[in-house]
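Here the complex is missing a single protein chain, while all its other protein chains stay put.
Order of writing sets the labels: A and B. Residues in every chain begin at 1.
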Amino acid sequence: MKRTQDHHRRHGITRRSFFSGAGALGAAAALTNGTALSALLPTPARAAEAAPMPGGTMHLAAPYGSALKSLDPHATWRSQDMVVSKAFHRSLYSWDTSKNAPAPDLAASVTAEADGMTHTYKLHDNAYFHNGRQVVADDVIWSFTRVMDPDKGFPGAALVANIEGADDYAKGKAKTISGLKKIDDLSFQIKMKNYTDPGLLFFDGVTSILPKEEVAKPDFLTHPVGCGPFSFSQHVAGSSISGKKFDKYYKPGKPYADGVHFVITGDYSALDMAFRSGELDATVLSASAYALYKNDAKLSKGLVEVHELFTRHMGMNLKMKPFDDEKVRQAINYAIDRDLIIDKLIKGKAFKAVSWLPSSSIAFDETRKPYPFDVDKAKELMKASAYPDGAEVTIWATNGTNGTGVAQAITPYLAAIGLKVTLKVVESSVLSDALHSGTAQAWLYSSGTGPDPIAALRDFDSRVTRAGGNTTGFSDPAYDKMLDDAAGEVDPDKRRKLTMQADGYIFDKAPVWFFNTNKAVVATQPWIHNVGGNVTEAAILEVDDMWLGKDAPGRS
Amino acid sequence: MLRQLRRPNLAVGGGIVVLLIIIAVFAPLIAPHDPIHDANLMYAGEPPSTAFWLGTDDQGRDIFSRIVYGARIALTVGLLVEMMNAAIGIALGLSAGYFGGWWDEFVQGLTNVMLAVPTIVFALALMAVMGPGIPSLLVALGLTDWAYSCRISRAQVLSMKSSPFIQAARTMGYGPGHIMLRELLPNIAGPLIVVATMGVGSAIMAEASLSFLGLGVVPPAPSWGSMLAGAREQLIVAPWIAVFPGLAIFVTVLGFNLLGDGLRDLLDPQGRSRR
Partner (left out) sequence: MALVILRRLAQALITVAVVLTLVFLLFSVIPGNYVSSLMAEKRGVDPAVAARIAASLHLNDPTPLRLWHYFVDLLHGNLGVSFSTQQPVTEMLSGRIFASVRLALAAISFAIVTGLPLGYLAASRQGRWVDGVAMVFAVSGLSVPAFWFGLLAMYVFSLQLGLLPTFGYGGGDLAHLVMPALTLGIAPMALLARTTRAAVLETRNADFIRTARSKGMSEGRLVRKHLARNAFVLILTMIGLQFGAMLGGSVVIESLFAWPGVGSLLIQSVGLRDIPVVQGCILVIVLFFLAVNTLVDIAYLIIDPRIRYK
């Protein structure tokens, strides 16, 4: 699943899921919870939590830009918008941060049928939209069908497309999606095209369940209506958005807070100061602020560190010299001292990448060792390559530490093995144009590499276009077959093994320089409780689960 | 009695500017390190010490050396941009004020267009087409920021056009060229010099702002603006990375402004106008 993050910087917040008791994790859990994930779980901010206390207004941040793109949750896959839509909307699943796996949300139960592709759902019988109408099976079918609308180009289409018949609907060959079947008002079936766990696909805001009658109203774009814990109250475009507690929310007693307020800004220095002056209950941190908070006795207590499912890398265009030679690509992976860059430039706010899949991925191979920093080996490889005299390389990057900053840091390392770097600074949309058209030679980027590992590895599938995510133009039938074998395997253990094997293949072929996976850090005030770490996007907080202590400023 | 000390502006301002020029010209002799290639992450974020007088930045480069070399970029950008601006602005403003009529209308329209569209929009568009870097920076700032000098020279000419000495020059049969360059220009030079010297400063500042948006000088070139913008989030953790380039900008802008003030006083000493 390739979701590119807002490039400049990123960080995040999340929840601790309350779903531990919800019985029917069903097929979802069976398929995904194969590995021991406890070691990868986010570090809790505070160990013992008292009984939740209702009331107060939570002050949070939408920390990736100075505006929201859309209040229609289907229309945007920006982390920025999803942070906010979590308060107003719900999906079939949510990401359970305590288990590091998807958990049913609006779905009260999920049962996998014998074929491994059909899933039967039962919705909660007490879920209501903010307009008072009950959430029923038709709403799910209508919402998923809307996401596939071929005229809209909604981002969630890439997810819903895994349902049988979704493509035909999108191409206009069918009036409905054949894989979506209503059983009764609260029950329905989803038939997938493959063995992908639907929980890995339908937990984000892009597949929110929306009320048809409200979406049809012209003011839906300014007054969103959903079935989330808070109902919309005010949006000051470019500044803030707030909601108030929805009394008919389906989870009894939740949300705890009476209201939620998000300030909309991409400025980390400002977020840092607002947090330290007590105006924010929680916020994500920049690398510099992290360095500061970590060394402060008081501030360090509230830090939640999250190992996110995003892989930062330098992509290489395999159709261009010198990257058509895998020895050059491998040499690059040997030539750069990533530990030093992460320590000094990123200030420790990242984990060294091993291969394409991050170590928090369910298909991560614990036995694989990262490329060591070995200049001699790198020089050897260069000498043996088709470019023993070196080459010129133009690296495209956006402005910021993770773009131009990293590019400058690797320049001397590449120079040492004969690669002369020129830096090209571009806007993110220009960069994406260049990647999709194959005009960039090398680039610094961050790609979403989870939660579904097979989808993440499709970024090197030769049948996937550059625009579809195969930006390096990697093409290897043997690899395609590995992926297909993995995707066609029902047994979770075998499936994971095959996926690991594919990841290892990418590791050897090195179509990218594996740099790091993001360590998102959330700072929390002592008075806010139940803030968890969401590896899929740390900035997305489970607001229905958080509560304010009695000394919180949000209570006055 | 303090009359004799009335020119400290000129001395201090001129001194700063001359010093800057010397630093820029002899940068390789002054800087202990190479501003770009002597990067060593092992020494990233070091506070000021005897080895690194002003500390190192987050890439492990010597900040003092980068500031020294940065003087070259600052002076180039500041002076070239302001020369372009002043030439365009004064030529247009002077002639518009003097001739009036359709030319005045046209110039005013053009000025309004340039003033009304934020420089940032031109800059964004130009950078997208030409790519960020010093040439596009010069075009983006040099061709768009002339409106001030134009406006001021026009307003000055308008208020001076009917003065007796201009009337006199006219009756003496001098042509418009002579009157504009010989009579009007020297008389409106005071405020224009102030505007122009401030313009050098604001061009350096504009470079900083554009760097902030990733549109300025391409890293790793040592421009003060991009050094300052890049260090923004480190203000609290490693203040020296931000403070010293900021100080360099401050002193430079101060120098040009004081120089401007001094020149103004020199051109038009109190109580003793040329006419």
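As a working rule, a residue touches a chain if its C-beta (ideal position, glycine included) is under 8 Å from a C-beta of that chain, and two chains touch if they have at least 3 such contacts.
Note that the structure is predicted; figures quoted are calculated from it, not measured.
Only one of A:238, A:372, A:388 or A:488 touches the absent chain when the whole complex is considered: A:238. Of the listed residues A:69, A:217 or A:319, the one in contact with the hidden chain in the full complex is A:69. Set against the missing chain, the residues B:29, B:116 or B:172 yield one that touches it, B:116.
The chain omitted from view is touched by exactly one of A:60, A:158, A:209 or A:318, namely A:158. Within chain A, the residues in touch with the undisplayed chain are 1-4, 65-67, 69-72, 75-78, 150-153, 155, 157-158, 170-171, 221-222, 236-240, 263-267, 269-270, 273-274, 276-277, 279, 427-433, 436, 464-465, 467-469. Remark: the residues of chain B touching the chain excluded from display are 2-3, 5-9, 100-101, 105, 108-109, 112-113, 115-118, 120-122, 124-125, 128-129, 147-148, 151-152, 155-156, 158-159, 162-164, 190-191, 194, 198, 201-202, 205, 208-209, 212-213, 228-229, 232, 235, 246, 249-250, 252-254, 257-258, 261, 264-265, 268, 270-273, 275.
Throughout what follows, only the chains that are shown with their structure count from here on.
Averaged C-alpha coordinates give centres for chain A and chain B that are 45 Å from one another.
The touching residues of chain B, counted against chain A in their complex, run 37, 39, 41-42, 44-45, 58-60, 128, 131-132, 213-214, 218-220, 230, 232-238. If you check the complex, the residues on chain A that touch chain B are 268-269, 272, 286-289, 291-292, 337, 340-341, 344-345, 398-401, 404-405, 407-409, 411-412, 423-427, 430.
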